[in-house]
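Structure provided below as structure tokens; questions to follow.
Only a single protein chain was left out; the remaining protein chains are all shown in position.
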Amino acid sequence: MTTSLPVTTALLYLNGVSVVFDGFRALNNLSLAIGRAEMRAIIGPNGAGKTTMMDVITGKTRPSEGDAIFAGRHDLTRLDEASIAQLGIGRKFQTPTVFEMHTVEDNIRLSLKADRRTLPTLFARKTAAERERIDALLERVRLKDQRRRPASELSHGQKQWLEIGMLLAQEPQLLLVDEPAAGMTDQETADTADLLREIAETRAVVVVEHDMTFVRDLGVKVTCLHEGSVLAEGPLDQVSADERVVEVYLGR
Amino acid sequence: QAQKTIKVGILHSLSGTMAISETTLKDTMLFLIEEQNKKGGLLGKKLEAVVVDPASNWPLFAEKARELIAQNKVAAVFGCWTSVSRKSVLPVFKELNNILFYPVQYEGEESERNVFYTGAAPNQQAIPAVDYLAKEEKVERWVLAGTDYVYPRTTNKILEAYLKSKGVKSEDIMISYTPFGHADWQTIVSDIKKFGSSGKKTAVVSTINGDANVPFYKELGNQGIKATDIPVVAFSVGEEELAGIDTKPLLGHLAAWNYFQSIDTPANAEFIKKWQAFKKNPKAVTNDPMEAHVIGFNMWVKAVEKAKTTDPDKVIDALPGIEAPNLTGGVSKMLPNHHITKPVFIGEIKENGQFDVVWKTDGLVAGDAWSKELDGSKDLVADWVEKKCGNFNTKTGKCGGA
Amino acid sequence: MLNVHDISLFYGASQALRGVSLEARVGEVTCVLGRNGVGKSSLMRAIVGHRPIASGVISLDGEDVSALKPYERARRGIGYVPQGREIFPLLTVKENLETGYAPLKRRDRHVPPEVFDIFPVLKSMLHRRGGDLSGGQQQQLAIGRALTTRPRLLVLDEPTEGIQPSIIKDIGRAISYLRDRGDMAIVLVEQYFEFARDLADRFILLERGEVVMAGGPKELEGDAVRDRMAI
Amino acid sequence: MVPRPEYPVRPVALLIAFVLGVLLLAPAVARADAYTDALARFAADSFSETEAAIDGVAASGHPLAADVVGAVREGRLMVRAADKAVFIRDPDGSFRDAGTGSPAAVQGADLKPVRLNNRVRRAVEAAMGTLTLRSPDRARRAAAAAAVFKSRDASALPALEAALAAETDPAIRRQMQEARAAILLTRPEATPDQRAEAITVLRARGDQEAVAVLRNLPADAPPAIRAMAGDAITAIENRIALLRNVQNVVYGISLGSVLLLSAIGLAVTFGVMGVINMAHGEMVMLGAYTTFVVQEVIRSHAPWLFDSSLFIALPLAFLVAGAVGVLIERSVIRFLYGRPLETLLATWGISLILQQAVRTVFGANNREVGNPGWMSGSFDLLGLTLTWNRLVIIVFALVVFAALLVSLKRTALGLQIRAVTQNRRMAGAMGIRTDWVDALTFGLGSGIAGIAGVALSQIDNVSPNLGQGYIIDSFLVVVFGGVGNLWGTLVGAMSIGIANKLLEPFAGAVLGKIILLVAIILFIQKRPRGLFALKGRFVEG
């Protein structure tokens, strides 16, 4: 963190990031900046590197080149997953991953923003405030009836919702949301868009989605990735009018 | 308490790593008890064997010993093989005041009131063997190869001191220890080969234990080390162990024991015949620890008859001085130090897995509880008759411990 | 072709399907619609044999297959694209496709060409391990793999999930092509309403494990179904 | 009963002196007398007398001398207790009078063979050496030269010179020259030139024994010669030191192949199927016992087949262990897929049962499994001693490995096995007969373990505990190499084997093993998923 970092006001700044797997460039000199209360939609063909980009930001994958700076100070490429999460970066995975053995409620409780150190966790007590917060979140993701069921019993879509709930519980500064609408009905998709817009009023949100209706609902700047780098950027209408985007992504 | 039978405890592992050696001893005891019962039992009562399985697990030995004595009320226990199993049960025998007959050659350095050692002490096996090699085979260089535990360590300490006292130089002694169950002997055998090719006659004194012997001998055979080049004398390899090896390449290697199945005496022939009948196996072999149990059992029977009771205190007092014929033509005697007198034989391995006796001591050798070669113990004597002490220090005139 | 009659299915004590019936005919696409957690995937699992049913009958060409093991059903011609892709992660793309050879005769053991036509990316990634692919690529692979078994009944559980728009269109075209080829019955679970509407020859709508609506393309035209799906 | 012989004179010296005397001056009559005198000493039943008798017989130059000495070696020289007459029992069972060589009609029961001990055997070797230096049989001459080299006795020199002059075979000539060099070097009256030449010959021989001879150079030799000998010793020792390193690596490979063999079945049941198979060792044991049974049957019914016993045992062991494996899979393991840790509990139980079953059937003792002739002994390769059985095991391990690799990677069954173990449910939906594949895979892993048992029976105990000795190492190898990667198992086994053998000379067997274990623990820190870790995004959730 002491090395000279590019000065930036962006909350998240990816600078020339490349990721190479056995010679295959999943990300290719990718640069991207996300502002403090900005929502950004990311689109791009399958295999364009969207998930890999999130992997880089959350510390799952180390880039071969480039850096990822958070809040102008933290070089994410040198931190481990837990530190990055503690900095305030939360993530929803492409395929829902929840704690199957825990109840829905416990899944949320574990995700709540709190002291993550070992001993404080050992002595943590349930508080009324915590309970209220959990209730509110369960209400929001419509899993209140399911609260005592183990997460393993949820259907695919319910898990998606639970994971969104877990993400909200962390109250991160930056939310990375990978395909939130997959497996949801049209109504739920619209609902999710509302939710994200609401969150983005105070936080930064990066959404990856292939559902164009959803992206349109979000009404935010869109970045289209292709073969690991930015292909086009701008309002959705502009991007979707781009010949290359139509060619590789939208189809005719 | 008027019991109808006299119970005898048998404490040998029937499973786990030691089962290989100990199972036969359990059978030996069953055989001896059956024979005794055919003769009418003891004190007019039948003997009853109580068999338990301590499963080669040392704490379990203590537990089972306690069970035999406290719960089954046995009059005496015949058992144990490894030193550690004996060490484990010792406190139990002391506490509950019972008798253990221990049939295996061991490192010595012990004499307990409740234990009778019918196997060889180091001076009844190791030292005569070395003498033989030095004299007969003109051996000048020695490899002391053993498994890393107390028996080989102590034996090798004693032998090293003994050899040095005979003028053997340090560079002519090579000592090597291996873990239990060591299976890969390539390096060590080639080291031995190298050590032995200096021009001086070399021999290996092996205190390698149990299972490790088979791969060791196989490797010796394969690397072409013949007994005429570098003889190996072993203290833990008997007929039983050889039964699992192809002995052709081992022709001429040696073992030192107090008994060999091949020894041609009427007593032995009869014993072998009855044993094979008992086992229903005409090929069943006999070995040294079995003979030790035979002697120990007969001594116990005589002592009980002499004391007219199985009460351990009385039997313990009656035992020293009791004599029982061994199977090789002599008469062994229980000494005040609770060890017995035994003849020592050196046998060469024959092609049929038996031993050919090539040398024996003139008479019977008395077992020493304390080795004269070790600094810590040369002043100690054990005498449970006069001094009532297992570790009487002749210098200070005091009985140690307690 | 496939006839599901009045089946019910339990997870432990909780019932996921109550008396569901469904029919799928060769040359038709049968859509299963419904919100999250209503039992669509459970129905598919019952059809392919991954969950036992508690009552009812599932028959294939008139033969009752309800008690058969999954592989026996697969050998009778059921091909399955599960929700969540379930790629064999350590097998290469090629090997993943080749697992579909198991029920085939020796001369059929090759990947049908239409797979690479619809999903050209698979061709370029034949030697990449399945687990390394991106989510959408895996989904494509899962469909390709099911087609390799030359199914007579293709069961697709949300096949468009995570796939880029252009390929969704291709998949749509492929499904119509396969339907029109007339040797295959297709059961499609889909939340993407328009996609389903464009393809469906008949449909059922599930709610809490029960069929609450069924019909043909006409019923889908209006907003009735759509509204029911939106709570 | 057993005598304690004492020896004042070096027997070989005596013997060779005799031979010399005989060759040069003694009349035939003296020969016959010396011969009968010597023969009589066999009757004394004392090792020292026997030894003297051998020397005497050999020295007598009597035509029967070689026959008699040969008969002693093979325990065919018999003494009749009643009248101390000595007979040779020929291999066909007929008897000859040892004194005259004429056939004798005697009762076998009255006769006792002359007994041997190591010293007598050595005397026999030495006597045979000198007696056969000019034997027409090439192998005998070679053995004779080796025997003289070993005995290094000055008085054999003339005989040796004579033999050398007549010898045409270059290899044997060299051996004889070496023998002569060994004698000359230590002989006090040898000239410096002779010694220099001897040193050169010995240096060329270049082994440990040559060093031993060179070390025996008398201290009064001229400094130049001493320096030359010193040089030769250093040169040889350097070479030997180098060879030892190579040797250690070879030993390591051999140990590695044992580890590989014992682990390879586990690489299937555990590595591929994910069953924590604690009964793996018992499968190895079953293979070893199958070998034992096969050999037992062969011994009693068809002894001529003994040399091919292993080839018969291999398929049988595969079938026996494989069948037991299939049985275990069908009756227990198949209920436990998806609960890998519980397989630990069940297979542990199974291993206890199998061990005790074998103990009940075959007894707790070791059972004898013999080496077929072609697997015994050793051979020299550029100064390295390699034993045949180790070599066979190395080759065998690699063959088994290759076969398994091919069947998993190149066959349809292999693909199905991998698919089933990665996602059993989905594999079923693809039409793969999961239960059939499961049983077959477990059977395959068990069968391979059984095959390993056949090989291990050649170097280790065949006892109910056999398997226990290998289970820890096997798991270590599979895990160290990387679970699920066959190449990892190969490289893991070889590196553990070689590291072990390179450490052993420095640290000793016990400490060496400890160091190795600690090194593996530390290594796993660097590569938490083994040597050949599976990489990729699927590995981490």
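Each chain carries a letter (A, B, C and D) given by its place in the written order, and its residues are counted from 1.
Going forward, contacts are C-beta pairs under 8 Å (C-beta built on N, C-alpha and C of every residue); 3 or more make two chains touch, one makes a residue touch a chain.
By definition in this document, contacts and distances are computed from a predicted model.
Enquirer: UniProt name of the unshown chain, from "Hydrogenase maturation factor", "Amino acid/amide ABC transporter membrane protein 2 (HAAT family)", "Heme exporter protein C" or "Succinate dehydrogenase iron-sulfur subunit"?
Expert: Its UniProt record gives the name "Amino acid/amide ABC transporter membrane protein 2 (HAAT family)".
Enquirer: For the full complex, which residue in B:V92, B:I192, B:I349 or B:L364 touches the chain that was left out?
Expert: B:V92
Enquirer: One chain is left out of this view; which of D:R134, D:R244 or D:K513 touches it in the full complex?
Expert: In the full complex, the listed residue that touches the missing chain is D:K513.
Enquirer: Using the touch definition up top, pick the residue from D:P188, D:P223 or D:P528 that touches the left-out chain.
Expert: D:P528
Enquirer: Quick one: which of B:A62, B:M299, B:I316 or B:M334 touches the chain that's been left out?
Expert: Looking across B:A62, B:M299, B:I316 or B:M334, the contact with the absent chain belongs to B:A62.
Enquirer: With the full complex in mind, choose from D:F87, D:Y289, D:F318 or D:Y337 the residue touching the hidden chain.
Expert: Only one of D:F87, D:Y289, D:F318 or D:Y337 touches the chain omitted from view, namely D:Y337.
Enquirer: Given the full complex, what residues of chain B touch the hidden partner chain?
Expert: 14-15, 51-55, 57-60, 62-64, 66-67, 69-71, 82-84, 87-88, 90-92, 95, 109-110, 148-150, 153-154, 157, 177, 179-180, 374-377, 380, 390-391, 393, 398, 400-402
Enquirer: Quickly run down the residues of chain A that touch the omitted chain.
Expert: 58, 60, 80-82, 85-86, 90-91, 93, 97-102, 106, 109-111, 116-118, 121-124, 150, 152-153, 166, 170
Enquirer: Could you please point out the chain D residues that touch the chain left off the display?
Expert: Interface residues of chain D facing the absent chain: 274, 276, 278, 332, 334-346, 348-353, 355-357, 360, 421-426, 428, 434-435, 468, 472, 475-476, 479-480, 483-484, 510-511, 513-514, 517-518, 520-522, 524-526, 528-530, 534, 538-541.
Assume only the chains that are shown with their structure count from here on.
Enquirer: If you average the Cα atoms per chain, which one ends up farthest from chain A?
Expert: Between chain A and every other chain, the largest centroid distance is to B.
Enquirer: Can you list the residues of chain B that touch 2 or more other chains?
Expert: none
Enquirer: If you look at chain A, which of its residues touch at least two other chains?
Expert: 21
Enquirer: State the interface residues of chain A toward chain C in the complex, per the touch definition above.
Expert: That would be residues 21, 24, 44-48, 50-52, 94-95, 153-158, 160-161, 179, 182-188, 210-212, 248-252 of chain A.
Enquirer: In their shared complex, at which residues does chain B touch chain D?
Expert: 14-17, 19-20, 22-24, 135-137, 148, 176-179, 181-184, 186-188, 190-191, 193-194, 197-199, 211, 214-215, 218-219, 221-224, 227-228, 231, 240-241, 243-246, 249, 252, 348, 356-360
Enquirer: Can you list the residues on chain D that touch chain C in the complex?
Expert: Result: residues 412, 415-416, 418-419, 422-423, 425-435, 484, 534, 536-539 of chain D touch chain C.
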